[in-house]
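First the structure, which I've put down as structure tokens, then a few questions once you've had a look.
Right, chain A next:
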Amino acid sequence: MKYVIIGNGTSAVGAIEGIRSMDQKGEIILISKENCISYSKPQLYQMLDSDDLDKISYRDEEFYVKNNVSKILGRSLKSVDFNKKVLFLEKESIHYDKLLIATGAKANIPDLKGFSGEIYSFTNIAEANNLRKSLDNKNQIVILGGGLIGAKLSEYLVKMGKEVTLIVSSKGVLSSLGDEKISDILNKEILENGIKLLLSRKVVSAKKKDSKIEITLDDEKIMCDAIVSCKGVKPEISPFEKTELSIGRGIKVDDHMKTNIDDVYAAGDVAEIFNPLENKYLNIPILPNAFNGGYCAGINMSGGESKIDTIYPMNSLKIFDIQMITMGMLNPEKNDEVLTLLDSEKKIYKKLVIREGKLIGAALLGDVDRAGILNNIIRSNLDVESIKEDLLNNKINFYVLPRNVREDIIKSYTGEIK
Partner candidate 1 sequence: MKRRVMCNEDFCIGCRLCEVHCNVKHSKSGDIILAYKYEEEREPSRMAFEEKDYVCGSIVCMNCKDPLCVKACSMGAIEIKEGTVAIDDERCVGCWMCVMVCPFGAIKRGDKKAFKCDHCHDMETPVCVLNCPNKALVYEVD
Partner candidate 2 sequence: MSKIIPEFIVKKNEDKCINCKVCVRQCSEEVYKYFEDFDLIRIYDDKCVGCHRCDLMCPTDALTITKNNSQYKENSHWDNYTIKSIKKQAETGGMILTGSGNDKPYTSYWDRILLDASQVTNPAIDPIREPMELRTYLGKKSDKLSIKEENGEIFLETELSPQLKIETPIMFSAMSYGSISLNTCESLASAASKLGTFYNTGEGGLHKKLYKYGKNTIGQVASGRFGVHTDYLNACAAIEIKIGQGAKPGIGGHLPGEKVTVEISQTRMMPPGTDAISPAPHHDIYSIEDLKQLIALIKEATDYEKPVLVKIAAVHNSAAIASGIARAGADVIVIDGFRGGTGAAPSVIRDNTGIPIEVALAVIDQRLRDESIRNDVSIVAAGGIRSSADAVKAIALGADAVYIGTAALVAMGCTLCQKCYKGKCNWGLTTQDPVLTRRLNPAIGSQNLVNLVNSWSLEIKEIIGSMGINAIEALRGNRYRLRGIGLSDVESDILGIEHAGM
Partner candidate 3 sequence: MNKLCREKDISGCSIFGLINTDGEKVSGRVITDAISVMHDRSNGLGGGFSGYGIYPEYPDEYAFHLFFDSIKAKEETEDLMNKNFLIEYDEKIRTDNSVNLPNKPLLWRYFLKNRNILTKEGEREETFRVVMDINNNIDGAYVISSGKNMGVFKGVGFPEDISKFYRLEEYSGYTWTAHGRFPTNTPGWWGGAHPFGLLDWTIVHNGEISSYDANRRYLEMYGYRCNLVTDTEVITYLFDYLVRKNNLSLPLASKVISSPMWEDIDRMDKKERELLKALRITYGGALLTGPFSVILGFENGIMGLGDRLKLRPFIVGKNENTVYMSSEECAIRKISPELDSVYRPRGGEFTIAMLDECYE
């Protein structure tokens, strides 16, 4: 059996582990555009003040040796013939028996009217290196986009002594989470830490002016040395756009991570998985999903049977002093019940979204301890009607759950109770 994995990110690693848990012998070939070992995307920030890739390596060199993986690095896929099961690189072609597409995502870079200079982005090692090298003589930085990457990058840059302006088109940072309160708290935190935060603004145009860049917003003009775009990512589907592969925003897969083509799987940021909760395909580019998707695909590719859990967004994030963990749907619909607890002084905020007696989303700011218990309640679709007040008002506590539920949880994760 010959497995080919395109990409070398988290889901590729997951897939290797998944395949090797079933099949120790089959040949695994890994093709990646990037000429380095797998690294941790969420930790990319660390590359702003260092070029030591080891600091953020996700799996070391030995991992590939141990799992007997042949790497073809620094080469990109040109095209593919799914009928003949052949991949075409620049110079060579590779046959596959089972294929995993784990090409990940790439940065969204907006077209700035009138601007021909470089717009930096920050979604992979090359971009990070490029940004680092360029930062030396640049002091005023404008960051476009108040999402996760934008907010976090602002923090890093301001800590490096840069003058940072964060331009957000919505009313607050991380507005995609769907919770204004969180955005408010974070807006405040960001402002307090010396970042110039411009909310509900649109960039109209930009132009080079001397060594500087002048950005025109809808109501003012600001000067800067560099623009970094953090307007999110989009699935890297370019080599497959004209194939018979079913693609929406990303490559559509079922709950076995299978695409519409036999023996072709996709996982990670490039894939979109059907979500029964929302009744649509969802592309949720976060690390646990990438690993799990890859692992699941790996097992299915090597003859096993694995079904991916219902996926939903979740994140652990720290902006300056605010630690937060969010999970599931925080943007309630009409009949959903929302419970919140706020202690502005202690910077503690808790939010639970309940739909038909089940927890579907939760946010914890400040005290995030034991968040996994809530996460499991969402994942396992547990009834919280009788315990929701406890969950909200007290520290999250495993013993809030009824005994039989606790025992079921223990059994399902760790085996029979003697």
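Just so we're on the same page, a residue touches a chain if its C-beta (ideal position, glycine included) is under 8 Å from a C-beta of that chain, and two chains touch if they have at least 3 such contacts; residues count from 1.
On the choice of candidates, all candidates are chains of the complex that A comes from, given by their letters.
Just so we're clear, the structure is a prediction, and the values are computed from it rather than from any experiment.
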Check your understanding: Given the candidates 1, 2 or 3, which is the one that touches chain A in this complex?
Key -> 1
Check your understanding: Along chain A, where are the residues that touch candidate 1 in the complex?
Key -> 13-14, 40-43, 46, 56-59, 287-288, 291-292, 295, 314-316, 318, 323, 325, 327, 368-373, 375-376, 379, 390, 396-400, 403, 409-410, 413-415, 417-418
